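A single protein chain has been removed from this complex, and every other one stays in its place.
Here is subunit A:
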């Protein structure tokens, strides 16, 4: 059942990535989709400059609207983040984010040594909140040019998903873009390569330490519709859930941690069935009534 669930999650990730990046022609022509669906956000970190992207990245959309000097039009994006966060929380990270899928696949590659955590883990995990406040909100809003226009700072200087899904494919196919690449592209490529290497060592380093979108959804984990519950009567505090959790979360103590990406590994690892998710709780409630 454990392998089946893991397999199901990978297939859902692959299918969702294919569905939301289905403009195949973009990869061959070096252009992006400009149709009406691009005005709508998709839940995960999916750069809208990705040649195949059919929707907009909510983080990029937020920075874009804040930087455009039309902050009131960020209402749609803010509403989207609240709605998806309240519905799913970081389930998006575990099941619907293309860059999450990339890190999952990279971590499956056998490497010399796998680490459960990096030194300074507690402090590293706070960087994503600093990036959210600084690079996603404040800098696009206030670091403006003479015309009052800002820049999407996180997209421009940090986002590895944009480099992998947009920068590298477009540069590979579009010679005009290749001619104007410079230091910024080199810097972002270096960051991406560093994260690729880290992904071989530790599980989901970008999600854990750097992703501002995960930071937003994580804050809503404790109240999202999809949540975990630990039955105190069944729990024996054996710690199997924490051992199974690749993010090293003590699930039996913090089932709705802001770090949890809802992969479900803990659900299967619990020997007493003490941990349940919302769908399982609903099934039990229905069986109880019937």
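Quick notes on this structure:
To be clear about the criterion, a contact is a pair of C-beta atoms (placed from the backbone, for glycine too) under 8 Å apart; a residue touches a chain by one contact, two chains touch by 3 or more; residues count from 1.
Please note the rule applied: contacts and distances are computed from a predicted model.
The listed options are "Branched-chain amino acid ABC transporter permease", "Thioredoxin", "Extracellular solute-binding protein" or "Transcriptional regulator, PadR family", and the UniProt record of the chain not shown names that protein "Thioredoxin".
Considering the full assembly, A:177 is the residue among A:12, A:124, A:138 or A:177 that touches the omitted chain. If you put the hidden chain back, the residue from A:90, A:128 or A:188 that touches it is A:188. Checked against the hidden chain, the listed residues A:15, A:39 or A:105 yield one contact partner: A:39. For the chain missing from the display, the contacting residue among A:77, A:96, A:132 or A:267 is A:77, taking the whole complex into account. In the full complex, subunit A touches the hidden chain at residues 31-32, 34, 38-41, 47-49, 56, 60-61, 64-65, 68, 70, 72-87, 151-152, 155-156, 159, 162-163, 166-167, 170-171, 177, 180-182, 184-185, 187-189, 220, 223-225.
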